[in-house]
Structure formats: structure tokens, C-alpha cells
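Here is the structure we will look at.
A protein chain is absent from this complex, but the other protein chains hold their places.
All chains are identified by letter, namely A and B, in their written order; residue positions are counted from 1 within each chain.
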Amino acid sequence: MIVETGHYALVLALALALVNSVLPIWGSVTGDRRLMAVAPSVALMGFGLVAYAFFALTYAHVASDFSLANVVENSHSAKPLIYKISGVWGNHEGSMLLWVLVLALFAAAVALFSSSMPDDLRANVLAVQSWIASAFLLFILLTSNPFARLANAPAEGNDLNPLLQDPGLAIHPPLLYLGYVGLSITYSFAAAALISGRIDAVFARFVRPWTLLAWICLTLGIAMGSYWAYYTLGWGGFWFWDPVENASLMPWLAATALLHCTAVMEKREALKIWTIFLAILAFSLSLIGTFLVRSGVLTSVHAFASDPQRGIFILLILVVFIGGSLALFAWRAGGLKQGGLFAPVSREGALVLNNLLLTTCCATVFIGTLYPLALEALTGEKISVGPPFFNLTFAPLFAPLFVLMPIGQNLAWKRGDFFGAAQRLIVAIGAGLIAMLALAAWRGGPVVSVVLSGLAIYVIVGSFADLGRRLFVGGGATAIMGAGQRALRLPRQAFGTAFAHAGLGVTLLGLAATGWGAEKITALRPGDEVEIGPYQLTFESVQPRAGPNFAERIGRTAIRSSGVLIATIEPSTRFYPARKMNRSEAGIATIGLGQVYMSIADVAANGSVNARVFWKPLVSLIWIGALIMAFGGCLSLSDRGFRIGVARRAAKAAASSPQPAE
Amino acid sequence: MTRKKRRLVLISSALLTLSLAVGLVLFALRDNIVFFYGPSELAQKAPQPGTRLRIGGLVKEGSLKRLDGQSVRFAVTDMKSEVEVAYTGLLPDLFKEGQGVVAEGALGEDHVFRADSVLAKHDERYMPRDVADALKKQGVWQEGAQQLASPGK
Partner (left out) sequence: MLWVIFAILTGFAVLSILWPLAKTPRGVSRGASDIAFYKSQLAGIERDAVQGLMTPEDAQGASAEAARRLMALAEPPLERSVAGAGRAVRFASIAVLIFVPALALGLYSVIGDPARPDLPLAARNEASPARMDLMAAVAKIEAHIAQNPDDGRAYEVLAPVYLRMGRGNDAAQAYAAALRLLGQTPERLALYGEALIYAANGAVTEEARKIFEAAAKDPSLAKPRFFLGLAAAQDGDLLRARDIWERLLAEAPDNPPWAQALRERMAAMPGAPAAAQNESAARDAPAVEGGSGAKANLAAKIQAMPEAERSSAIRGMVDALAARLAQNGQDVDGWLRLVRAYAVLREPDKARAALVDAKRNLANDATAIGRIEALGRELGLEG
């Protein structure tokens, strides 16, 4: 009964989404406030229904209800509970349901936290959100229904792909979807603004927190996915320039650009057209990513099932939403008034350059991802565009961003002073140079690593330069005494910016340090020793061990540094009988900020085990940097100027005295 | 600065970035893409020894030989022609005789393909269509996921 009511709730959600696609827009066109008021209430109800449907599917997975095709294909009664739950979105149908759940969640959040928003803007935003929801609910119900039942329920299921049986899967997709689909809100805002024709600083003010929220989730989701690949795929890589990864990187680049752009628009009302364009672009790239992953055009761990019919349906959604919004854009963009003016060397100018570089980076990723597909479709020639292509195109375009980032932060709005800004960065530049020289003298190693490390230090220190200048005004003891007080009064957004930028520097440092890593592939017998980086590894034993739904062979290995035991790791190979699949699990020991990473393969005939051993200094900084970025984002989000509830009080105050103050 | 001049600066910096990007992309596309061939295609196209390639097909039954240390040799076949592959390193978990495989590397003068990465994948995108179809016909088709293996860079 739970299953079928969940199914019905999903159908009902489609009916509501269709209603919400029409009534609010009708209201905003005719100025009928009752029709507009329908939008938030229906958005909340719609979320409730989709959430119930999702709960019903989760229940079916947890209870191993093998009368559902989806459960049979992706679950097994012996699977641990956490993977029964995460298995709900570890497949095509379930992940699309999660997609729609997040879509509905964001609509509901807008409905709840937007009482200060003008009625017509809110009505239009929620209506556009409902268009997207309608399209995807139709897609689910007609082509990928998770509630499809089987006439004869089998006794046991086929189990989830072992690669996906990992705690990472429990967190990675929901986070990524919060980011991916969260961008739908910026899209809806842009489309709503284009429909009403009012695109101004007020619009930017309302769209900013949502962009930031989506960006935070996307950042965390990508980092999480990268770490997951790092420890499950067994060869120590963390980014493969795999098309599926690129599909998440592109929206991130666009969202980052959008984030900076809305700042300009809110402060100066400049770059209006560009902001709207980026808002559309960011979500369009999310949609393209969904299409690439879900249509079976690409195949990877993420492509659960390929079905041409589904591909065509998503392609259709893609064409309608991207094409429609761009047409709307072309129609309205011409009529926009010029915003605030600024000199090329200014905060605005720097942000324009930032946007330019970010979107160009995004374009190169786009080309690298889609070129092989286009070429195969046109000529039948199969090629692969791998890391060399991206290293050669993406890196040179992204590197200037690091150089310019601290400088831009130190430029004034409207008209800046380049040399003044450079002067303020004296400390940062010095720190970078010293780090570079010290590293070159102490470690030597690849030039790229040395240069990038120096650049990273410059970025980290430089990110706080502006903050420091604002805190320590004047000189001497008074400045330090005043700093604490000032810090309290300073908008949290200023801290947020500094942390987010520094986080990127931290990630860069982690990337740069990969050059100093070491790798060994060797055959080991119990008792053998191997030296990696500064550590000695002793391969102690190979033992079988039983997991809940797999059998594994673990290779106990002790890590010593100058004779002292530091850690023990247990890399393993696992066998999952339900799917008859093997999977290896790396053994990782985090020592300081670096990691010793080891993965083993099957036991050879002579009793030795083939192993791959890495020493990766500072590697954890790559993900710590992402966490710092997200932390910075959260700080900004909690800022008064960003907080969604604040304008409400202001609006009430304004409403009580309708005459403008001047 | 007049408004016109400002606009000029903006547009020219945009053009500069774009042309830089276009240049990089074209350059990278010329030198850094890797073609994908099946054994038959490889024999037919006869690329220059040393050109980076990806080859894909089935690991021929009974062809896997483990040499000393980490080196292995195996043959990749599409049921019509085959090519000998030499590889040093860990084979991925899903690597099996009779299963689909993709190897990246270059063909040597001696017509042995020296792979520096091997991907095992039960997946039709990484094998010539007729091999995939042949597999399907024999009913040994398995849905599965990919497993990557490649030496660090």
C-alpha cells in the first residue's frame, strides 16, 4: 500500500506542477494577486508529495520488496542497511526521483523564505520551477518509473553494483544534486526576470543567496566525488577529466562566474545581460550534464542504464528549456538599460576578467567533452580526449585567475589603482617568492610544482590582505587592539570571500605537491618491505575476511618512519558473489597532510601479491581546500546582507512609510 | 577615458582571451587526441609506430602470459584479427580472458602494442560493435561497471 500510494503521490505531484506552471504566470500577467498567491502553497504541497513518493521507494528498498523491478535490479536482502538506503539513488530511476525531489525542495525553500520578495517575481520564479518539475516528472512517469511492478516477484534481487556500495555514494549524489539542481533556482529567477522584464539590483539581491547555496553544495559534491574516485578506483588518481566529472565541473565554473557577477549587479547594477546569461548557462550546463549521464551517450559508473528513448526525452527537455530561455533572452536583452559605469581597472573590471576567464575555461572543457561525441556522430571515428588536452587548455586559462584573484580583491569599485593594489599585496607576493625559493632549495623537484606552490602561498596570503588592511587600521598597538572590535563589525561576507579564495589556494597547493609524490608497483610476499617516500612499509600478511555481502582478502601492512610504527593499513580485494564482481579497496593512512596509499591485486600463483604503493605529500589539502571554500560560502550566506529573512523586516518598515525618504 | 574607449578595452580583452583559448584548443586537439581502433581497423589503417592509440576488443582466451615481475602479455581480438599487447603494471580487477578491454599506448616496430594503461570494461562503447554483438549472441553479456587501471602520471 505504501508503494502504490507513493506512486500515486508522484502522479499527483505532476498534476500540481502543471497547475503551478500556469496559474501564477496568469496571475502576474493580469495582476491578479490571488492567482499569484497559489504558487508558494502549491510548491510546498508538491514538495510534500514528491518527498512521500521518495519515502515510499526508500521503504520498498529497505523492506526488500521484490515486487518492484527497481528493487530487484538494484538491491539484495543481504545488503547492509546503509546501502539499501543509498541504493535508492544508486540507479537511474531512483536518481531521477532524487533529482526531482531536490527540484521540489528548492521550490519549497523559495516559497518559505521569500516573503520579502515581490509577489510577481515569486510567482514567476515558482512557475518556471514548475515547468522544469513537470518535464522531469513526466520523464520519470513515462520512461523511467521506479514504481514499476513485476508480475512475479523473484525471491532475491540482483544487488547493487559493488563499486557503488560505499559510504561515498550515500553522500556524493545528494550533495551534487543539491548543487546541480539548486542552479535551477537561478535559472528560474533569470527566466522570471526576463518574463516580467524587470532586471535590476533588487533581482540580483534575491538571486544571490540561492546561487551561493547551490555553489556550496556543488563544491562539496564535486570534492566528495573526487575523493570517492580516489579511494575506490585503486590507482590514486583524483580527477580523470572523465566526461561525467566534466559535466559537474562545467556548471561549477559557470556558477562561480555567476556568483561574482551578481555581486557586481547588486552593488552597481552593471553587467545585467551577462548575469542573466550566466544564470541560464549554469543550469543549462547542469541539464546537459544530466543528458550526458542519463542518456547513455556516455558510459561510466554513473550511467546506470542506457536507453535511447530516455535519451531522446531528455534531449527534448534540453532543447525546450535551453532554447526557450535563450529565445526569451534574445527578446528581452536588447531593451535593458545600461547600468553603472566603471573603468577597466576597477573591482568591476577585475570581476569581468574573472568571468571572462571562467567562462572560457568552461568552454574548453565543453569542447573537450563534446568533441569526441560530435566527431563520432559525424565521421564514425572514435577518439578520446584525455588529460593532456585539458592540462594544455584548461590550466593556462585558469592560472591567470590565481594571479589576478588577490589583486582584484584589492581594487576599489568604479576606478581602481593597479599599483596600489599590488603594493598592498607586497606581503603576499613576498611570501610566495620566499616559499618558491625555499622549496626549490630544500626539495627541488619539478619546476611546475615549485612555481605552483609559490603561487598557492601567494593566493592564500593575498586572500586575507584586504581583510587585514580593513582590520588593522593605523599602526602599532592601537591597531591590534582595534582589530578585534572591527572584526566583529565587519560584514561576515568579507571573511567569507577571504576564506573561499584562500580555499582555492589550499587546493592548488595540494595539487602542486603531487609532483613530489612517489609511486611503486611491486610484487610483495608476506614479510617483504618496501620503501616509499620517507616511510618503510612492511607487508605483514594476507588474510581472508568476510564482509556482510562480500568476501575479501586483506593485505595487512605496517607503516614505519625510521623504525617507529605509525599506522597499519589494510588494502583489500573484495568479491561480491551476488554480482560475481571483484572490487579493490585501497588502504589509506593519513600522516600529517599527506597520505600513504596502497592497493593490492589478486594473489599470484607463487603466493606474492601485486601491489601499488603511493606516497602523496599534502594530498589531503586538495579536499581540505574545497571544504574551506564551502566554509567561506557558508560564512557569506550567514551574512546579514545575504540572509534571506532580513529584507522582510526592512520591507515591513518600508511598507509602513510608503513615502521614499528623499 | 571615454565610454567608447572603455568599451574598446573590454572588448579587446575579451577577444584576446578568446583567441588564446581557441589557439590552445586547436593546438591541443591536434596533438593530444587519441584515436580508438579495433584490431581489424589497426591492421587496416597501419598507423605509424609510436603514435598514441587506444585499442579495444576482447582479451583472447588463453593468451594471457605473466612474465617476470609485473609484466604481462596478452592478445586483443575482435574475432577477425588480433594484436599482441605488452603491459607492465597492475591489471584492473575486471580484467579477464574473454572479456572486453581497452589499452592505451603505442604500437612498436615489432607490431607489439605497448600499453601504459589498461581499462577493463564490460561495456560496448569500449569495444568494436561486432565484438559486442558477438558477445551478446553468445549470451555471455554481463552488465557491469568500469574499472580503471593506469599508472600514475
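Keep in mind that, in the parts below, a residue touches a chain if its C-beta (ideal position, glycine included) is under 8 Å from a C-beta of that chain, and two chains touch if they have at least 3 such contacts.
Note that the coordinates shown come from a computational prediction; the quantities given were computed from them, not determined experimentally.
J.: Among A:N549, A:S599, A:S620 or A:S636, which residue is in touch with the absent chain?
T.: Of these options, the touching residue for the absent chain is A:N549.
J.: Looking beyond the chains shown, say which of A:L14, A:A109 or A:I185 touches the absent one.
T.: Checking the options A:L14, A:A109 or A:I185, the one contacting the hidden chain is A:L14.
J.: Which of these, A:D32, A:E519 or A:E540, touches the one chain of the complex that we don't see?
T.: A:D32
J.: Just checking the interface: what residues of chain A touch the absent partner chain?
T.: 1-5, 7-9, 11-12, 14-16, 18-19, 23, 26-27, 30-38, 40-42, 44-45, 49, 60, 63-67, 69, 72-73, 77-78, 115-122, 141-142, 145, 147-156, 198, 200-202, 205, 267-269, 340, 412-414, 470, 473, 486, 489-490, 544, 546-547, 549-551, 575, 577, 580, 641, 646-647, 650-651, 653-655, 658, 660-662
Quick note on the criterion: only the chains that are shown with their structure count from here on.
J.: Which chain A residues qualify as touching chain B in the complex?
T.: Against chain B, chain A makes touches at 161-164, 233-237, 240, 298-301, 341-344, 349, 352-353, 356-357, 360, 363-364, 367-368, 371-372, 381-389, 392-393, 396-397, 517, 519, 521-523, 573, 579-584, 599, 601, 604, 610-612, 614.
J.: Which residues of chain B touch chain A in the complex?
T.: 1, 3, 6, 9-10, 13-14, 17-18, 20-21, 24-25, 27-29, 31-37, 54, 66, 69-70, 88-94, 104, 123-126, 142, 144-153
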